[in-house]
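Input: a single structure, listed below in structure tokens.
Removed from the display is one protein chain of the complex; every other protein chain stays in position.
By written order: A, B and C. Residues from 1 in each chain.
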Amino acid sequence: MVETVSDFVQLLTPEGVRTPSPDFDQWVSDVDAPQLASLYEDMVVVRRIDTEATALQRQGELGLWPPLLGQEAAQIGSARTLRGDDFVFTSYRENAVAYCRGVDLTDIIRVWRGNAQSGWNPYDIGMAVPAIIIGAQTLHATGYAMGCQQDGVDSVSVAYFGDGATSEGDVNEALVFAAAFKAPVVFFCQNNHWAISEPVGLQAIRPLADRAPGFGVPSMRIDGNDILAVMAATRIALERARSGNGPTFIEAVTYRMGPHTTADDPTRYRDAAELEEWKAKDPILRVERLLDSLGLFTAEFQAGVKAKADAVAAELRHGCITLPDPEPLSVFDSVYTTPNATLDRQKAEYTAYLASFEARDGQNSDDVTDAASVTAASVNAVSVTAGGGRL
Amino acid sequence: MVETVSDFVQLLTPEGVRTPSPDFDQWVSDVDAPQLASLYEDMVVVRRIDTEATALQRQGELGLWPPLLGQEAAQIGSARTLRGDDFVFTSYRENAVAYCRGVDLTDIIRVWRGNAQSGWNPYDIGMAVPAIIIGAQTLHATGYAMGCQQDGVDSVSVAYFGDGATSEGDVNEALVFAAAFKAPVVFFCQNNHWAISEPVGLQAIRPLADRAPGFGVPSMRIDGNDILAVMAATRIALERARSGNGPTFIEAVTYRMGPHTTADDPTRYRDAAELEEWKAKDPILRVERLLDSLGLFTAEFQAGVKAKADAVAAELRHGCITLPDPEPLSVFDSVYTTPNATLDRQKAEYTAYLASFEARDGQNSDDVTDAASVTAASVNAVSVTAGGGRL
Amino acid sequence: MSTLTLAKAINAGLRRAMQDDEKVVLLGEDIGALGGVFRVSDGLQAEFGARRVIDTPLAESAIIGTAVGLAYRGYRPVCEIQFDGFIYPGFDQIVSQVAKLHYRSRGAVKMPITIRVPFGGGIGAAEHHSESPEAYFAHTSGLRVIAVSNPQDAYSLLRQAIANDDPVLYFEPKRRYHVKGEVAEELGTSMESATVVTAGTDVTLLAYGPLVTTAADAAVAASDEGVSIEVIDLRSLAPIDYPTIEASVRKTGRLVVTHEAAQSGGIGGEIIAAITERCFPFLEAAPVRVTGWDIPYPPAKLETHFLPDLDRILDGVDRVMGR
Partner (left out) sequence: MSTLTLAKAINAGLRRAMQDDEKVVLLGEDIGALGGVFRVSDGLQAEFGARRVIDTPLAESAIIGTAVGLAYRGYRPVCEIQFDGFIYPGFDQIVSQVAKLHYRSRGAVKMPITIRVPFGGGIGAAEHHSESPEAYFAHTSGLRVIAVSNPQDAYSLLRQAIANDDPVLYFEPKRRYHVKGEVAEELGTSMESATVVTAGTDVTLLAYGPLVTTAADAAVAASDEGVSIEVIDLRSLAPIDYPTIEASVRKTGRLVVTHEAAQSGGIGGEIIAAITERCFPFLEAAPVRVTGWDIPYPPAKLETHFLPDLDRILDGVDRVMGR
């Protein structure tokens, strides 16, 4: 078993050349041409999802969107190695992970359209409600892993988080607990070099992967734009967890090629040159080159991938614009599992209040209608001036 | 400058033999016979303080006492290397540090007698209000160090904390911030092997000193029962901080020979054998042996040290038992720096309430006196049954 | 069952819950070999093993955060926070995760987590060891908050709390851990309901946790002076059992609320506002609060000048009676 690896692991260069690695190759030896093609397709599809969702946001159909542009290999390479009975705890940016877990596309959109605080049922796809509170989910993943251990199953939990998250106390406490209980959890850190406007160098003056071994958690620092390296490292970590050997920390070095979210303007804080540098390391491009070198990147193949991406984008768009608005009184649902007298009273109060409008509207009372329209206007004014929700 | 040291640093064996160390000896080359004698005296005195305070607690004069028995070298060795303009942030167990900082003995006692939430004025002795919230003070020390840096002075702040504290998010965040800002702070961790009933192995499966380098903070693992190793390591760390080279983490490996506090019963969770093992490594004994081998441990010297310890103990006891109870209305003092209308109203209410008793007591009204005595009795019953305050 | 101290009643409740449901696991600092600093979990690790009675590293956010993960996995974690003042490092996980995840997941995920907190003063402890943080949690939507006052409730309500699919903050009056009482192995009335401790007709006196006994003592003392006090033990601080309080206040027209927590923003104010809304025409005087002051918990030698006691409660009764 590979223990802590200090060297940067890369199996596929930006130029699309496979570089041999005695330690890691065995973990991706099953990745044959069809698999590679399928991984490529997934990456293209999720990039298309990003584009489509960004367009939907610009068109006012979504309140916000956090693109994962540039992180396709990190997310797909890792998520595709998981089993259905593994469980994933993520932040807000892991839409490609959700895609691999088999999410219904509309469920991705609910949150960003403002319809719901979450999309999918976690138990349907083995993926928790995303955590916007930075780092919090690493503890959830650790606890879930302790549960798997206690259940005597070899399921693994995976925590996805960013470079910025490593500064939060919670992430460090998660390492402490995971080490103490040898929990079957994989800490998958996507170092995309930025936490909104803050460069990774502000969070850590040493490589992030160096942090974990001191806690007793072996780590690997890998090229996160290399889908083969990502798969190999994740499999090593999963195997360690499944076989009772505890947690692993993976630093997938990648790059957030887009803004933090659609509400962000990265030109305020980062160099155009840096982005150019990373464009050359694009995770999709290198698989394209590899496929090409294998004679697989045919026009027919490309057309097939494009058709799939277009279909997914269309489905996403359709799901988005046809999503019905939530019912007003659903605002009171799912706060508690059983009736709560105080809340029920508030719901009754509001139900009667809404009904009074209908009653009064029926009477076509001028002053009330006036007041209602003033409200609507001021609420709109607010959302326009404030510009919508950030993360 | 010594960077991270992975080996365990020891300059004085339990048998009292000086072991040469090319890297560390230079940092204690000034420790001559008089200095050694004085360090010895301090250790004996603080052990005597522990004994006296424990006795005072048993006699009902103190509510609680957290003995530092066994950690004398760690605390005195480090604190004696500090300058007056350095600033110390500690937990509750660092009474020997306070002693070295020149605390008035009565100020140590105030808290444990229940007279006040703190003793000394931090600005008088360069030592903050002790932090009972585990780990919180490491952030304060880091912030204070950032202030020193900003002020352009070469003062250093020192954070004392225990092995258990290393699991708290705050301590890890402190390492992140200290590294990010190259703050002149020394993290002095006394690994006394226990956090109440939890062995250090539960907090960390690797040596604690291994944690810091991953954050970019150089560390040293030293024999915390060896006062010379402690002094050398602390001086290295202080020098690094003063010269603008940032933080250092010191793991002083020591042992809590007593209970967690006077309210604790360690026989419930730890082996008598372990204690025996550590008694052989007693920090005072080995200096005694060294002094003896140098021909300095004379009867006269011993008598002088004993006299000093007795005098300090007497002063402590006197300060304790003559400490006047706080004034009832002082309960409202120092909540805010300026008047606060809501609180002032409560104070006025309570002032009038207390006055009404005096008035009624003057009238010698039976029923009221009854009620008052019921209260007093029930309060006492409570403190007896509940057994007084723990940490 | 038998005569038990409040602490032992909780111990019995934990044991029974663990026997009944293997998904119940305990997490906390020093809860294993030591049995907790108050010995509340005494013997449980020996009985159920270190996998179900988990001594955790020293980190409260992680205690709560891993409990969230365990709940995701179908467990019913019972977390012990060693003392009231040490709950704040876990506040974020409680407020943003434990309280909200059922809502955030649109009902898909349940958080049947019980967080046990020894709370309140009166034991002459050092700072951070005598706090009453219950109002923070009662203001946090998604949580249920319980405070028990006697061994029977301690036992019954703990079992209800653990069995409940919502997260419950369960406050234990640490200065009453050693008080004994009969404990029957029953679940009793719903943990959401308040209990009338002594019936009365002149004044409604509300208390919870450590002050219930003091309130009952006050009722005895006042009856000697001809004032009939109805003492209600709130038991549930979120939600509050308003029907029981309303029925009482409609009868008495006078309300006194007592708690150790600071007055401003405490449970007392909330109840007075809610009862004023609901019973305004029945109120014969402004409701009165007898509470801790708006100060940090004071040093041990001053705590009697902070804590509501029999005299201060009687003084409050006098005030609401206009005397």
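By our rule, a contact is a pair of C-beta atoms (placed from the backbone, for glycine too) under 8 Å apart; a residue touches a chain by one contact, two chains touch by 3 or more.
Nothing here was measured: the structure is a model prediction, and the numbers come from that model.
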(message) According to the contact rule at the top, which chains on display are touched by the left-out chain?
(response) A, B, C
(request) Pick out which of B:Tyr40, B:Phe177, B:Trp194 or B:Phe249 touches the chain that's been left out of the picture. (result) B:Phe177
(message) I'm checking contacts with the chain that's been left out. Which of A:Pro14, A:Gly63 or A:Pro218 qualifies?
(response) A:Gly63
(request) Have a look at C:Gly32, C:Gly266 or C:Pro308 and name the one touching the chain we're not showing. (result) C:Gly266
(request) Determine and list the chain B residues touching the chain excluded from the picture. (result) 87, 89, 116-118, 121-123, 128-129, 131, 133, 136, 138-148, 150-151, 157, 169-170, 173-174, 176-177, 180-181, 333-338, 340-343
(message) I need the residue numbers on chain C that touch the omitted chain, in ascending order.
(response) 61, 85, 88-89, 91-92, 95-96, 99-100, 103-104, 127-128, 135-136, 138-139, 141-142, 238-240, 261-262, 264-270, 272-274, 276-278, 280, 283, 285-289, 293-296
(message) List every residue of chain A that touches the chain not included in the displayed model.
(response) 63-64, 92, 111-117, 132-134, 164-165, 167-170, 195-198, 202-203, 268-269, 325-326, 328-332, 335, 340, 342-343, 346-347, 350, 353, 356-357, 367-368, 370-372, 374-375, 378-379, 382-383, 385-391
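Simple rule for what comes next: only the chains that are shown with their structure count from here on.
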(request) Among all other chains, pick the one whose mean CA position is farthest from the mean CA position of chain B. (result) A
(message) Suppose each chain is reduced to the average of its Cα coordinates; what separation in Å results between chain A and chain B?
(response) 45
(message) Show the residues in chain A shared as contacts by 2 or more other chains, in ascending order.
(response) 169-170, 173, 176, 180
(request) Return the residues of chain C touching two or more other chains; collapse runs of consecutive numbers into ranges. (result) 56-57, 59, 61-62, 89
